[in-house]
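The structure's right below; bear with me while I get my questions together.
Of the protein chains in this complex, one is absent; all others appear in place.
Just so it is clear, A, B, C and D label the chains in written order, and each chain counts residues from 1 on its own.
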Amino acid sequence: MIRFMAGKLLEAAIAIWGVVTIVFFVSRVLGDPAVLLLPLGATDAQLEALRASLGLDQPILVQYFSSLGAMLRGDFGISFQHMRPALDVVLERMPATAILAFSALVLGVLIGAVAGTIAALNRGKLAELIVMSAALLGQATPVFWLGLMLILFFSVQLGWLPSAGSGTWWHLILPAITLAVFVSASIARLLRSSLLEILGEDYVRTARAKGLLPQTIFTWHVARNALIPVVTMIGIIAGELLGGSVVTETVFGWPGVGRLIVQAIQNQDFPVIQAGVAVVAIIFVFINLAIDLLYGVLDPRIRGER
Amino acid sequence: MGDFFASLVKSRSGLFGFVLLTLLVLVAIFAPLLGLASPIRGDLLARLSPPTWTGPFNPGPHPLGTDEVGRDVLSRIVHGSRLTLMIAATAVVLGGVVGTLLGIAAGFYGGIVDRVLMRLVDIQLALPLMLLALLVVAALGPSFNNLIIVLALTSWIRYARIIRGQVLSLREREFVQSAHAIGASTVRIMLRHILPNVLTPALVVATLELARIIIMDAALSFLGLGVQPPSPSWGRMLADGRVYISTAWWIVTFPGLTILLTVLSVNLLGDWLRDYFDPKLRTSR
Amino acid sequence: MSATTLLKVSDLQKTFGGKGGLLGRGRPEVRAVDHVSFEVRQGETLGLVGESGSGKSTTGRVLLQLEHPTGGEIEFEGNRLTGLSKSALKPFRRKMQIIFQDPYASLNPRMTVGDFVEEPMIVHRLVGGRAERRARVAELFDLVGLDPSFARRYPHEFSGGQRQRINIARALALEPSFIVADEPITALDVSIQAQIVNLFQDLQERLGLTYLFIAHDLSMIRYLCHRVAVMLRGKIVEIGPTEAIFANPQHAYTRALLSAIPVPDPDVESQRHAIAFDYETQKSPDGAEMRPVGPDHYVLA
Amino acid sequence: ADLTIALSNPVNTFDPHMTASVGSDLSVLSHIYPSLILRGPDLALQGNLATEWTLVDDTTWHFTLREGATFANGEALDAEAVKWNLDRVRDPELQARVASWFSLVSEVNVISPTELEVKTSSPYPAFADQLSMFLLLPPQWTEENNPVTATMAGGPYQVRNIVPGESVILEPNPEYFGDPAEFDTVTFQVIPETGGRIAALLAGDVDLVTGIPVTEVDRINQSGNATAGAVDSTRNVMIKFNTTVPPLDNVTVRQALNYAIDKEGIAQALFNGLAQPAQCQVLSSNYFGFNPDLEPYPYDPERAIQLLAESGADLSQPIVFDVPAGVYLQGTEVAQVVASQLTDIGLNIQITELEFSVYMNKYLQSRELAPLSLLAQAWPTIDADGLLTLFAPGNNYAYWDDADFGAALDEGRSSTDPAVREAAYKTATEVMCEQAPAIFLYTQPATYAYSNDVTWTPRGDDWVRAFDMHPAE
Partner (left out) sequence: MAPLLQIRNLTVEFSTRAGTLHAVNDVSYALEAGETLGIVGESGSGKSVHALAMVGLIPTPPGRIVSGEVLFEGVDLLKLPERELRDIRGRKIGFVFQDPMTSLNPVLTVGRQIMEPLRRHLGLSAAKARARAIELLDLVGIVDPARRIDQFPFEFSGGMRQRVMIAIGIACDPKLLIADEATTALDVTVQAQILELVRDLKKKIGTTVIWITHDMGVVAGLADTIQVMYGGRIMERGPVRSVFKDPRSAYTWGLLRSLPGKLTAADQRLYQIPGSPPNMIHPPAGDPFAPRNEFATERCLREVPPLLQVGAGAPGHMAAAWYDLPAALENKGYA
């Protein structure tokens, strides 16, 4: 077990290192932050001085290794734009992202699970058609369009919910729904096919031959097994929500990490890009570690292999 | 082939998807011959005109209205289908080929190859999709090719993961063993025995990916990374038109509906394909 | 029988798991084949029986170098096979073939059966042109009792017996001298088993083939094989001429095995009593060796 | 009364010397930190901490400060404090982002707590304008705290609450030396997406939004809850030429391109007439140095085609047209119309939409500006000296080298006499119109909408300030 965890952690570390390295080199290709930081009309000498003070005048490999070393100590450097440690800037935005991602995930998984189950248990009936059409609609709707529509309806027309910001729980509702629609659509589709597959398994027939009650069969024999692929999917979605809900954050003015990183890219604020991506990657990797462990709970075969 | 079409006709939703998609592709191919207004040149004075219909069967000059620089929305949707479908298809094929081949290699060789590739998948997954897209487009510059590269880049892992899983069980199958036994080369085994047997799952992934990529194009355009103006693509139209969502609903609504229809048809076709190839659903023995 | 030795196996070992690399998960070691020695003679059928998981399939696969042995040596027609590279092995691949248990899983579902049978000839650049190869495929189909016009069909269009014939045709394409048949009839219906067994015998007569025949069905083994080897937990515990083993089983396990064979005769069956075998108390002692107990008949004791 | 103002970008830093962005950081900070001089909604300068400022000679400025002004912590807001601030931004250690505004300042002398003298190394007529963007920190407090995250009010408002990346909530600063604040709270709410901003206004969640598409103006006015409109901004939109590469090194080609564009049409059709077509210069009428006598190139595609033919330039290659994504009001639309009109005169135009940072990098770092690029420039001091300098020979930003133009600018800079300067810029703009280093398009309208709960005087620059607003009766 310890060996297993150590192996997983090493793999995780390699993945994070890969992410950080890719981001480091790709972001340096973006160009020169100095021209964005200084006001119009700044002279070459002023630009030069700023570059030097940001440490951008060094050869790229020197920059890479020194920043890699610093990163190992948890130091991502001072944000060019925010003038304070990049990690602070990122961590400050983390709660908002986490809350949104978590509620969207919970909401999406709940809706998706119910919808997927209804569809699978009503194969070929109207209910399946309705649920699956809704899921398709959910997957085919661009997030920004959905977000704007929700604002126009619930905030402007009805005046029920705030249109932007993150102050209260009310603020959370629209962005969470926006994201949850996509999540639930994916989960519903995956769960449906997973359930259908499990429903055809021999051991479900065994369970029925034992005369078990339908709810027992569904809970212990069908759902338990059908959840395994869904859990993997949840891991991937969690990662996407953590770093990738940029569009939703933009539409709702939600102060999340995704938009922070996008802005950092637009402003070539390397330390923030680096810290943001690293934090998201670390969280993602840990979520997936947790999911690996959850796997063990769900599927004793995996536990047995350790 | 006869069986294919017979079964397609029997599955009403599959047929619907197939017909719709065929129609879309035909429209895309013959777009320039349809005698529509220019999708590029607009009439500034006719900017943001609403759809005009003088009667139920009597469309005016702009049946779906005009956009923010006075171009015919219908024409842009029709011409946009070329770019959109081309981007989606190319990205799907590119991502599919790369992902499938790497998935096969990972599953077949196992060991170090597998580990390296799966770490790559992890890295790719840990790197938020939009940011990756943003970085690549920002670094390489926006162009049709780069857009496709970005989309393919976000897509290959899905194939690789699924295919790898399939190959892991395939390589233990006895016909693969038997190929080893006759002394077939590794390349031959991968191409002749493994590849044909993973094409079905790859195809199913591809249908899902096609839909996802069309939506991705819209999201990328939202961040200004999509197709270059003035070329039309559905995603681009949607993103550019969003500013006018409440003053000129038709600019976003029609491309949106078109995307929906396309995604719908591809998914229906995909669902049917999955069923069609599912051995459990086939007449066995 | 004093025929020439075609294949000689000495001290063969194969272990699975147990290593656990840097990131690997250590699994308990399985000694699937545990210091096994035997020989197969030109033109004979050697039966291999034993309990499930005793290492029969592994032995067969290692013989064909589909798996690398952990230790020991294999000699084929006097040439050492162990340790050869993939390319050095290739000439031997022509002479040794394998047929698996499951005729469904043994065929590539996405290849026409004609292509499947033709493939070995392409790999070994055996027959000149495509037309010639096709002709040879037709010949092979004839040989195994299939209509050559079936060559363009896909596996799912065939019944189990027909599929197993296709597998055999493919194995024969290279004109091998030695075939490992790993439970080739277990998955088949009684009425089809007979067809396949007959085919095996016909081919042996016509082409002088040598078989290693792995099976559970001892009555079939008794009918088909010249000699039988009995495996238990990775070791051969008894080997000898079929009749000698059936008439005079020496090892406790062999006895248990033989007594468990159900006989398709109600009168006999009602009298029969299976002898129990308990591995822990009745296994051969450590350091046991093969001892002769009759002509050509050895037992581990 | 409470007030909420929508911003499109979040406040990144609270140190007023480490940011030059007027639209977000400085606008918010101007409520917290005082400046010597303020620019009113009419774009004229007013006193704030400074009650009077005079140009003693060409290079010496004299300021008189208010008496008894303090920061909220009681620190004096006197000449000493101002000097400390000017010294701070000029300190090379600090690398203040706004240092370049004060690179001409050579000496700061405290005469008395309420009197200050500043010497510049050469005439700096726009110094007072520049000071309107210069916010003052409490010296003592700054030494002891980190002004990047913490604040100590000296302006009309102080910070109540900050949600990073989302909002800054202000409340009145009781110690403020000027007119007391009129709102109980002022919230700056970040809403990056245009659609979201408008929705928020219509939903009553915010009171002021800027930078909305012109098509929304009528709709908002019709809603009855808010007032929308536009004024001329200080931002002037052009298609900048890279005159160092063919075919734009050919003046006839450049002129032809100016004839080819229907500036009036663009202003009318794309901006519903809210944009002011450019008068053959990059200055709009609100700039000092604006030349009212220049006439725009008429829209004459025939003429353009003819000129292209005469120019002898090789026009067979596609001409790249760079457009920064999403930064200018309706920029992509304008670019597409321009490209389409240039196509009409037979050019092969290829639009490339670029991330703004990449665009800037091409412009200033790798120095490979595309032959054509959409650009809108404003100079915060609203003075020809700044904006025109961006075209001066040898300037990084110029991509154009015209000695006559350079000479005229030098003449303008050498004096602080408005009449002399005016004459010099008249010459400069004439040369520029003639030589056409850009297609002069229009002045970008500063669009806005505010709720009927407040009153506001719209302004053409980027400042958004609560103390310019009042609760409606």
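What we mean here is this: a contact is a pair of C-beta atoms (placed from the backbone, for glycine too) under 8 Å apart; a residue touches a chain by one contact, two chains touch by 3 or more.
The model shown is predicted, which means the values in this text are computed figures rather than measured ones.
Set against the missing chain, the residues A:Asp88, A:Glu201 or A:Asp292 yield one that touches it, A:Glu201. Contact with the undisplayed chain is limited, among C:Leu46, C:Ile179, C:Met220 or C:Val299, to C:Met220.
Among C:Ala88, C:Ala274 or C:Ala288, only C:Ala274 touches the chain left out of the display.
Touching residues on chain C toward the chain that is not drawn are 50-53, 159-162, 188-191, 193-195, 197-198, 201-202, 216, 218-220, 222-224, 256-257, 259-270, 272, 274, 277. In the full complex, chain A contacts the hidden chain through residues 124, 200-203, 205-213, 216, 220-221, 224-225, 298-301, 304.
Just so we're on the same page, only the chains that are shown with their structure count from here on.
Farthest chain from chain D (centres taken as the mean of C-alpha atoms): C. Ranked by C-beta contact pairs, the top interface belongs to chains A-D. For the pair chain A and chain D, the distance between mean C-alpha positions equals 38 Å.
Looking at chain D, one finds that residues 195, 355, 357-358 touch two or more other chains. Multi-chain contact residues of chain C, defined as those touching 2 or more other chains: 23. Residue ranges on chain A touching chain D, taken from their complex, read 30-44, 46-47, 49-50, 53, 81-84, 89, 92-93, 96, 144, 148, 151-152, 155-156, 159, 162-167, 250-256, 259-260, 263, 265-268.
Residues 115, 173-175, 177-185, 188, 192-193, 196-197, 199, 282, 284-285 of chain B are the ones touching chain C in the complex. Those residues of chain A lying in contact with chain B across their complex are 11-12, 14-16, 18-19, 22-23, 26-27, 29-30, 136-137, 139-145, 148-149, 152, 193, 200, 236, 239-240, 242-244, 246-247, 250, 258, 261-262, 265, 277, 280-281, 284-285, 288.
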